[in-house]
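The complex appears here minus one protein chain, its other protein chains still in place.
Up next, chain A:
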Amino acid sequence: MDAETLSLSLELVSGSGPGLSAEQCAALRASLPLLHRDLRLRRLRLWGVVLGLRGDYVIARGWGGPDLLRGQLSFYSLNCVDWCLLPPATDAHIAQTQGIKGRFVGDPAHEYEYIVRNTAGGGDSALEEELTTHIKEEVRLTGTIAMIDREAAVAPRGAYIRNPLGQVIVNHSFRGLEVSEGKKLSSYFHFTPSLNPKKKSLLEKAALDPSIDFLDSLEHDIPRGSWSLQLEQGDSVLILRSLLWLGMTFYHVPLTPLHGHLYIGTGERNLDLPFMI
């Protein structure tokens, strides 16, 4: 959600429960513009909150370049005033953080013990080595944010376009989804570079627009039913909640360009989802 429309956006996602307190909200409105200015960012958004045992990480997401899918910078703050830059997420980070269980502590310097199983050799003679490595919570945070972005960041269809230079930019003529469109999962896209695009038949491709349909839609997500789409607040807001990352809420007011997503959760993936639906 954009820093400028923070209060409105928080009101729209209020159906999910935990949010930001008035003090945090006010502090963010003072500190985010300064961060925006100091780092010469083009765009800055509040990404969400990762709840820890002793403290909460408030996460902001900034873009230095015009492309909204690349070159993202993540910042965290424990008090909504002082911001620290997170290291860019690499695949190694993400792989490492997958193995860590349990809640975030709330201390970026906290070290997790983490056991790597190396299998040397092949076949039956494989030797299992157990190496204990340490990971800082900061790194885990980076990896988790990247994972959440990869699996649960959402944009409505048409809100972003890919221009001839290949950059993904905001579509200024996006007027919002209609309610009938908004009730279909096919109108929402994963807002992340598509890693393994689904091969579509010619018939399916016929209705697509290459400048709009460059992302994967949520329609074919596995397991089926991993999204909860509802109309809330007197059916005036479309709310899309991820069941895989409980706490991720996407909102969109139909027929307006207002949309965004906010994650307020424990930073743990809901691995039990297949048993729950």
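Operating definition for what follows: a contact is a pair of C-beta atoms (placed from the backbone, for glycine too) under 8 Å apart; a residue touches a chain by one contact, two chains touch by 3 or more; residues count from 1.
Convention: contacts and distances are computed from a predicted model.
Asker: Among "Radial spoke head protein 6 homolog A", "EKC/KEOPS complex subunit BUD32", "Ras-related protein Rab-20" or "WD repeat-containing protein 74 isoform X1", find the name that the UniProt record gives to the complex chain excluded from display.
Answerer: When "Radial spoke head protein 6 homolog A", "EKC/KEOPS complex subunit BUD32", "Ras-related protein Rab-20" or "WD repeat-containing protein 74 isoform X1" are compared with UniProt, the left-out chain turns out to be "Radial spoke head protein 6 homolog A".
Asker: Taking the full complex into account, find the residue in A:38, A:91, A:130 or A:272 that is in contact with the omitted chain.
Answerer: A:272
Asker: Could you tell which one of A:24, A:77, A:97 or A:192 touches the chain left off the display?
Answerer: Result: among the candidates, A:24 touches the missing chain.
Asker: Touching the hidden chain in the full complex, which residues of chain A are there? Just list them.
Answerer: Spelled out for chain A, the touching residues are 10-11, 13-24, 51, 53-54, 79, 101-103, 171-173, 179, 225, 228, 230-231, 233-236, 241, 243, 246, 265-266, 271-272, 275-277.
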